[in-house]
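So the structure is just underneath, and the comments pick up after that.
Part of the complex only, each chain left as placed.
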């Protein structure tokens, strides 16, 4: 810990938020690298290539409608909306960081998905000719991968520069791809909606980075660390699009037919249940029973996270409701008790509360997945259903459900280790005083990275007058005039 | 009426908006009940169950793509967006009730859809083993059912507590399920987009409740019963998502193939036509020809409501345009003349004007449906088409179009009776002084049920100064200082 501390001191130099060199350089260099690597490695797969008609005949596919595109494209578009509008607008709740929330979310998602296509491709779509063959499934996987990094962004929202976010994303995608390969291919765990792979990993990755970037004087920015009325309504756009399309998220990559159908039902029910218990706990713990927008915006989504792993299993409708029931309670309590505790005692500053929305529900999702996998029986699934659902085929022929449960548990540990370990490593890099991040008193403020419209350029006081702080320029000028008369 | 009046007096006790006990209790008890009832009754249907592959073989289904999921899931997601973002944001137009609009909409929809799955399941999806088997069609039906209650919410927006809304929803869903069973199964009426079942019922249910909850001194809240510039833009998000996805709403449950295709075309055209006549009437009746945002936000949707019943019939493209044409006019005129009349003379306070957007267009839709059904001929539909479209099969083999027209008319009456009667009954219950609703002078104000961001906590005057009301805290402080010098 001493070593970490001294490294921290080393890095605590005066801050300069000018990114006029670093941001363009990083963007140009990385985008150029993408063009070259795509040129060398990426091609269309059989279902998106112009030779599809010949492929159809060869493989005796009766109709164009059986192209995987038509099974997955509507879900893909919903996931796309979650990534860009859902995550982007969910973070607009801060009074003066809406540009950064939605704009940087846009930037890192657009970069991340390209790098994800490459990284995930090398691990799982590499053809015999050394090329990565892509189709709609790869696009969904890339969006999933990006989602992990956007979750991490939630933990450091308002405290980092766009260059830091691009570095966070580059490493995040890389770690994700390795972790995903270990979990899905080596351990052969199932994780349809990514409770472990996406949410647990992404949240702990962000929290560990936030811990490494601890800002002791962050309370100097506290005037901006809250919402205003309209910014809360903007954030509800994000909440609702995430909530509505979560069934598509959890079913986007499950098996054709019953697999996708069942994942939708489970997610839909779990989310509905979460809303009621989140509201109940929010009301119970506030004076006068008033609801807190932070809980409604975030905790209501916990059920979707927690049902991610088991979404395609025979969780049963009431099982989904139960998962959502407890997640709504735990997540809301997390916002009330755990977030202040983490900040005060563990020095983890978690702007959006991703620990409550992604980390805890993600771990719960992993545990639920392990238990339901271990408890799977032929009575419920049927012989064929068991093999299809858990993919007990090829190298994994004859795996028993109890062994599968163990693998699921191991997968959860892998996600945790990659998240925390990776976050500490990347956090070290991000502490270097070269990335243009803001000083402690300048956090949560768009004005350092964005040209702001003139008439609302600043919420800084215009004038101190008789010990009163005057923020409104007109008022200040008026006082001037009145004084002079 | 004397009895109603005395009951009203009995209930008019001082108000207390503290829902810290009642809201959590209702949420927890009802969600627990849902878990238990789902445990007893609800299972996956053949298309979402893990035995789907065996079902496919048994029923000779050639491909996974013929799972009902792929016919209906894109429409389901559109309907889902309408219910949560469409209805939620449409009601954000009030200057200080956006949290309540979008937040309570979220709460009651999430509860309502669970209860709807049970109620509708008992009536229409009960299997021989006593279980309700659910699939994507049930999810759509549950969203439809919830839509009825959200329409009712529009009539009482800003005047009720969240606990009252949950009670309104519990009874609303129950009544809906019974009414729907009578209309669709007993009378065997067709109502693809729910002009009668959803819109007529929902609107009159809400209006009757609003009548029972009449607030004589509501003008004391008039300072908040309007919009501000940005809240009107938020409301347009709701309007547009409702408008754009209405074709999915009306086609979500129609027949595979031409049924869904035709319902989309009819709805698309009817809505387009409504926009032009709404704009025309709005401009014609305002000074200087200026447009009124209330009309653009609401009346433009009337065509979608009115084409609901007949959407799957051979209404013909020009028929759809004609329906939309007149609905735009009637709905806009309703906002100009009828809403003030209802409030003044019938004591019905209709916050969102659901009478103009849902009630009248719903009744028109029912009438259009009855006429077009009665006028259906084998020349237009073909023998097979007539049987498929109107489902003249099984018990209803040999029904004539004219008899079907009569049944449609009877269905409309059923919807009206359930709406008005149910609303009066539930309104009585909601008058009891135990639900935490606000006083007449505190309506349309988020501050009683929501923790508001500090700097905009209140639009109350901070200071009365020289007979001027000063609302801005900074200004008030400035004046203080200037005075003191």
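We just call them A and B in the order they show up, numbering each chain from 1.
The definition used in the following text is that contacts are C-beta pairs under 8 Å (C-beta built on N, C-alpha and C of every residue); 3 or more make two chains touch, one makes a residue touch a chain.
All values derive from a computational prediction rather than experimental measurement.
Asks: Taking the 2 displayed chains as part of a homomeric complex, how many copies does that complex include in this file?
Replies: If we count all chains in the complex, we get 3 identical copies.
Going forward, only the chains that are shown with their structure count from here on.
Asks: So, what's the distance in Å between the C-alpha centres of chain B and chain A?
Replies: 33
Asks: Which residues of chain A touch chain B once you look at their complex with the stated criterion?
Replies: 62-63, 65-66, 70-71, 74, 78, 95, 226-230, 232-233, 236-237, 240-241, 243-245, 247-248, 256-258, 260-262, 264-265, 268-269, 271-273, 275-277, 279-281, 283-284, 286-293, 296, 300, 314, 316-318, 321-322, 325, 380-382, 384-385, 388-389, 465-466, 468-472, 475, 478-479, 482-483
Asks: Looking at the complex, which residues from chain B come into contact with chain A?
Replies: Per the touch definition, chain B meets chain A at residues 17-24, 27-28, 30-32, 34-36, 38-39, 42-44, 47-54, 56, 62-65, 67, 69-70, 73-74, 77, 80-81, 84-85, 88-89, 92, 96, 98-99, 102-103, 106-107, 110-111, 113-114, 134-136, 139, 162, 230, 234, 237, 436, 448-456, 472, 474-475, 477-478, 480-482, 484-485.
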